[in-house]
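Apart from one protein chain that is not included, each protein chain of the complex appears where it belongs.
Let's look at chain A:
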Amino acid sequence: MTQALIELSELGFSWPGHPQLLDIPAFHLDAGETLFLKGPSGSGKTTLLGLLGGVQRPSRGRVRLLGQELTQLSAGARDRFRVDHTGYIFQQFNLLPFLSVRENVELPCRFSKLRTQRATQRHGSVDKAAETLLAHLGLKDPEMLSRRADSLSIGQQQRVAAARALIGQPELVIADEPTSALDADAREAFIQLLFAECREAGASLLFVSHDQSLAPLFDRNLSLGELNRAAVAAEV
């Protein structure tokens, strides 16, 4: 049996002074798996991602990433652990507009020795890694690398964000509605590229979206509403 990459058990979370938002008895994501997690806005999706990133601490229960209990780490160690093992792609405006495309892609390596090391091992240098990833994602023009990130189209920006999430081979890529700003054709193409790159890097993909039409493309799909007992209770 493959080792679970993410493992949640008896997880509960509530913001201070609010009713319980998340109550997840069990959840796991296997290594190399791609998972579609359907979550309408307000379902606690962002909070769940915060918990997985170690930015928030659960009120109770356990969050394990690569077998490491996140709640046992200090805040600084959680930050380091996150950047070492997780790449993020967000909805839109993922990039620092004032940096070049290349610098944006290389950002995680600036903060993580492990990812610099892996990128260097695999591609020879961080620069090479960025170029290769961007080329795989269809951004082949070398001139584009030195352009300001905000001079790119939204679709191109999302691909740059994907390259940034994948550089230095983190074990987990978390994508939070990365396709919502793209049109239908671009959406599927983007996801296929993302799959291919995740597969190549051996990364698991946790894809959160409310767009059910994408779900069939994934190994597995789940709905946060079903997963979360707190949501069920609220509906009843």
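Basically, contacts are C-beta pairs under 8 Å (C-beta built on N, C-alpha and C of every residue); 3 or more make two chains touch, one makes a residue touch a chain; residues count from 1.
Just so it is clear, contacts and distances are computed from a predicted model.
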#### Entry: Missing subunit (named according to UniProt) among the choices "Cytochrome b6", "ABC transporter permease", "Multicomponent Na+:H+ antiporter subunit D" or "biotin carboxylase"
"ABC transporter permease"
## Note on the structure
Among the options A:Ala4, A:Leu22 or A:Val83, the absent chain makes contact with A:Val83
#### Entry: Sole contact to the chain not displayed, among A:Thr46, A:Ser59 or A:Ser223
A:Thr46
### Query
Thinking of the whole complex, not just what is shown, which of A:Pro40, A:Pro97 or A:Gly202 touches the missing chain?
A:Pro97
### Where the missing chain touches chain A, by residue
46, 49-50, 53, 55-56, 75-76, 79-80, 82-84, 88, 90, 93-99, 107-108, 110-112, 164, 176
